[in-house]
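First the structure, then my questions, so here it is.
Here the complex is missing a single protein chain, while all its other protein chains stay put.
Moving on to chain A:
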Amino acid sequence: MKCCGRIYVVVAGLLLFASSGEAEQVSLSSETILRGFQRDRNDRSKADAAPVYEYLQLNYITKKVPGLSLHLNGWGRLNLADDYNRGTTDGRLLHAYLQYAPPKQTYQLRAGRQYIFEGVARDNIDGIYGKVLALPGTTVSAYAGLPTMLDNASGVKGDLIYGGKLTYAVPGRYDAGFSYKHILDNRAAREHVLGGDLAVNLPKSIYLLGHSTYDLISSSWGEHSYEMRLPLGPVTFQPFLQRFRYTSYFSNRRNSVPPFRFLEGSGNTLTTAGTDLFWYPSDQTEIVLRFKNYDYQNRFKPSQYYSLIATRRWKILSEVGTEISRMQGSEAENRYLLTRAYVYWKFAPGFVTGDVTYVHYDRTIYGKSSSLFASVGLGTGFLNDTLNVKTSFDYSNDPYFKADYRFMVKLNYLFEKNFDLPSTMNSNTFRESIK
């Protein structure tokens, strides 16, 4: 909760600063969520839980230095009734970074807490990041800092993450990238990975896309994942092939997480292969099929997954959808049939939603052979849609919860102010979050 307190202080300061005429654009998004449900305590007594969550996000662009912006995002929780989860309060600063991306320049720099998505990197760091279009078609990026996802294990002493990516692209033909990542946990190597990714456009709108990772610690390949797009008349096939070698993909090194740490020693290899199929009989209708086969080197026999999804939109922001999926594991305990139907109906400024999911398990779990989940929701917008109120009421009857009722009230508030110049940053996410 401390982090959210800090965010509020920074936000208040920046808003004051903005009002002094130093800001070009300020965007503030607040999501307040109140949940209500009953929970079972260890002594089998019942307790009413009412956690309230606050998600706060701020983007600030100064006009003094074109291209300089500040971005903050964090969440906090306070239990209003029974203590739920880890203590009365919790929270986290998800990102807080300064970005410098000068207009009409070919580089970008960031400093602070941020996410890195670069080839083999999908990490949250406290550090620096830079990306530059060095030569025509060639992009280089690099980052270094503390890996924040390790900081509750043994402190941050001796922790370090660094890496980078080199990409070469010939637009319309292909692009290829080589990436590198090294994570040290308490001075010991936690991850040391090389990665390659490739996208190739072939004639007739066919493409090949994929990536591979090589684990430098175990000196073996960890993952190969590739997919193609094959348009065939009115339908498009998207076949895929993936191979994971558990010895390299998982680890049992320091701070490794159960249950995955035990998989490293299984010596197993998982190969998945299958295809997605997309068919659009009209602009409003989407039909998707998925088949996926799971094959293992050890322990399990092959399993299959089949899914059919159909969606029909009758106007913007209004649609109905249905799904039927079957997980056909080699053993009865690994088989289920899932059916789902939902509706989202927008009638400005309000909306109504409905959602029902029923799952049948081939082998009973805690004496039950099925799960039923149902949810109805409604909401409306005020003040030109900058303030939204949403509610949902949920019911679940499943192996873990017997006739469980829950509710949620969500308040979204969006403040956006452009002081001078046209917008140079995006705010789609804000809009997206309040819709």
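Following the convention adopted for this analysis, a residue touches a chain if its C-beta (ideal position, glycine included) is under 8 Å from a C-beta of that chain, and two chains touch if they have at least 3 such contacts; residues count from 1.
As a working rule, contacts and distances are computed from a predicted model.
**Student:** So which of "Chemotaxis protein CheA", "IclR family transcriptional regulator", "Cytochrome C" or "histidine kinase" is the UniProt name of the chain that got left out?
**Tutor:** Going by UniProt, the chain not displayed is called "Cytochrome C".
**Student:** Any idea which of A:T88, A:Q297, A:S375 or A:N418 touches the chain not displayed?
**Tutor:** Once the missing chain is taken into account, the touching residue is A:S375.
**Student:** Kindly state which of the options A:Y214, A:F237 or A:F278 is in contact with the chain not pictured.
**Tutor:** The one listed residue touching the chain not shown is A:F278.
**Student:** Which of these touches the unseen chain: A:A144, A:I217 or A:A273?
**Tutor:** Considering the complete complex, A:A144 is the one touching the chain left out.
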